[in-house]
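Report on the structure given below.
Of the protein chains in this complex, one is absent; all others appear in place.
Every chain is named by a letter (A and B) in the order it is written, and numbering of its residues begins at 1.
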Amino acid sequence: MENTTRLPSQDREKRHISAKNKYGWFFISFPVIILAVFMLYPIISSLFLSTMSSRGMIQKFVGLRNYVKLLKDTVFLQALKNTFIFFIIQVPIMLFLALIIASLLNDKSIKFRGLFRTGIFLPAVTSLVTYALLFKMMFSLDGLINKFLLAIHLISEPIPWLMDPFWAKITVMIAMTWRWTGYNMIFYLSGLQNIPDELYEAAEIDGANKLRQFRFITVPMLKPIILFTAITSTIGTLQLFDEPMSFSSGGVTAATIGPGNSLLTMSVYIYNLCFKYMPNFGYAATVAYVIVILVAILAIIQFKLAGDKR
Amino acid sequence: MRKSLKKILQYAFLIAAFVVAVFPFYWMVVGATNSAVEIVKGKITFGNQLGKNFKTLFAEYDVARIFFNSCKVAILTVIGQLIISSMGGYGFELFASKARDKIYGIVMMTMMVPFAALMIPLFRLIVRFNLLDSHLGLILTSLTSVFLIFFFRQSFKSFPKEIIQAARVDGAGEFRIFYSIVVPSMKATYAAAAIYSFMTSWNAYMWPLIVLQSNQKKTMQLLISTMSSAYFPEYGVIMAAILISTLPMIIIFFGLQSYFVQGITGSLKQ
Partner (left out) sequence: MSVKCEIGNYAVHSGDKLKKEETVVKRLFSMLLVVCVLFSIFGVTVMAGGKSGKITIWAWDPNFNVPVMAEAKARYQKINPSVEIEIVEMAKADVEQKLNTVLASGMKEGLPDIVLIEDYNAQKYLQAYPGAFADLTKKINHKEFASYKNELMTLKRKIYGVPFDSGVSALFYRRDILAEAGYEPADLNNITWDQFIEIGKQVKKKTGKAMIAFDAADGGLMRIMMQSAGEWYFDKNDNPNIVNNEVIKEGYIAYKKIVDSGIIKKTSGWNEWVASFNKGETASVITGCWIIGSIKAEKSQSGKWAAAPTPRLNLKSSVNYSNLGGSSWYVIEKSKNRAVAEDFLKTIFAADQDFYQKILVEQGAVGTYLPSQDGVAYTKPDQFFGGQKIFSDFSTWMRKIPPVNYGLFTYEADAALMAVMPDYLAGKIDVETALKKAEEQLKNQIDF
């Protein structure tokens, strides 16, 4: 309003920008205020905590010594390694599969699309308790999977799925892919709705086959959503907790997370440091900040790869 | 000929994915009709314990109230998250500026902090705000989803800016443009966000565990976790509880997925 005394041409421009600016702040104010209260304070508080070593309520200041301790902590290093193996192998497979299923389902000539969509999405809502229980049974030494593989002579000896460090990881990756593919598919489907059919029709007329259409229309048009799912999956995997916890629970006395700690992830380690072991919240916060740093680095790499300027 | 072979392959792939995806769910339904021992032994056919399992469940736990609690928290959270997060995503994308992009960066960083690290300070906040053992404590803390701000912003990227420009020329206010032009035409996006939001709220476990104190306030996930912690869990009864707790999510998904179909392209056709 104070702008009215300025030159008319400048004035209009300025007013437009400042009005735009005002609305910009208006739109983001609600989420930012809520986050400032419920996220920023806890984050700063736990950053402070990461300079402490604690045994429950007994705390002492150790500065950066927790970070030094991390480098010597073979359990942490193993958790770091395990987490990265999950990340590098499982995330690409899952996202690719989700993209394929989504584009298959976006084909209007397919019958029962609603049923397929619901069915393939179901794993995301199936309770963790159920699916962990079932997967553990199916992947036991004399479980359904081994029986099937033996019957078709693909293997001659049962695979020790959850008893061998290598196979345990494979089992968890299969389970994760099973659970989250349909979920990521939903985001792709919603993104595909924003791509006009005419694009595909035009490509069809130009003689481009389905593969080329997928490569040159679907993937580039979905880029923002693909980037979105890639980053959320990165965060999800680096904070992976549910599957390792429930696939390794051995009742009252399970000592390690999977055979030889092969399923131990950083988030599970944080949990153990807080609640299973002598509660060392300071050290746990340190591990948490390592995750934050790693995710940030990976997110930046992904933004760069996607060619997004921001 | 080649075309029909392609179709067959397409169906075969989808059917395979469907069967693999649905089997555990089927097993869960079967589980609700069997006894715990039968489930542990790996029975995959329907049994006759359905009535007994449900009777035990309702006799031993206040399922109706717990279910209602979950619904209340989830619905209110979804409403709040959709409104606030989509506004945020819209503001960050359509009114991008240097300052706001910096804030956006900080907001995104908060998504990367594992929740376990924030629990203790967050708990102190809840106690200070006198929100311990209240559903409001759960709803307030999750009113904004960083994930959804991100999702909405990414989705608004592909929203045609020409429409907004045209509306501005017509003299429509910024909030009105958002409310009556952008929101209605992004139905598929809102539907996906609602599904996500409902799922996370409905499945939330760690935080409700810390905030809620009394039996009256419990949510379904806490109930299921409690039930499955026995030395010898009553799996049949647990499956019955899980069945009840999964239904709302399937209904929500089934109901909202029609919005995917009648998205923007759908309206073009008519």
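Things worth noting here:
Quick note on the criterion: a residue touches a chain if its C-beta (ideal position, glycine included) is under 8 Å from a C-beta of that chain, and two chains touch if they have at least 3 such contacts.
This is a predicted model, so every value here is computed, not measured.
Of the listed residues B:Val20, B:Ile44, B:Met109 or B:Ile181, the one in contact with the hidden chain in the full complex is B:Ile181. Annotation: of A:Leu133, A:Leu238 or A:Met266, A:Leu133 touches the absent chain (contact as defined above). Of the residues in subunit A, those that touch the hidden partner chain are 53-58, 60, 69, 72-75, 78, 133, 136-137, 140-141, 160-163, 165, 196, 198-199, 202, 221, 247-256, 258-261, 272, 274-279, 281. Against the chain not shown here, subunit B presents residues 36-37, 40-42, 60, 72, 75-76, 79, 119-120, 123-124, 127, 132-133, 135-136, 160, 162-163, 166, 179-181, 183-185, 187, 206, 209-210, 213-216, 222, 225-234, 264, 267-268.
Here, only the chains that are shown with their structure count from here on.
In whole angstrom, the spacing between the mean C-alpha positions of subunit A and subunit B is 15. Here subunit A touches subunit B in the complex through residues 19-21, 23-28, 30-32, 34-35, 37-43, 45-46, 49, 101, 104-105, 107, 109-110, 113-127, 129-131, 133-135, 137, 143-144, 178, 182, 186-187, 189-191, 193-197, 210, 221, 224-225, 227-228, 231-232, 235, 238-239, 251-252, 266-267, 270-271, 274, 281, 284-285, 288-289, 291-292, 295-296, 299, 310, going by the rule given at the top. Touching subunit A in their complex are the following residues of subunit B: 6-7, 10-11, 13-14, 17-18, 20-22, 24-25, 27-28, 31, 39, 42, 84-85, 87-88, 90-92, 94-97, 100-101, 103-104, 107-114, 116-122, 125, 140-141, 143-144, 146-147, 149-151, 154-155, 157-159, 174-175, 178, 188-189, 191-192, 195-196, 199, 224-225, 228, 231, 235, 238-239, 242, 245-246, 249-250, 253-254, 257-258, 260-261, 263-266, 268-269.
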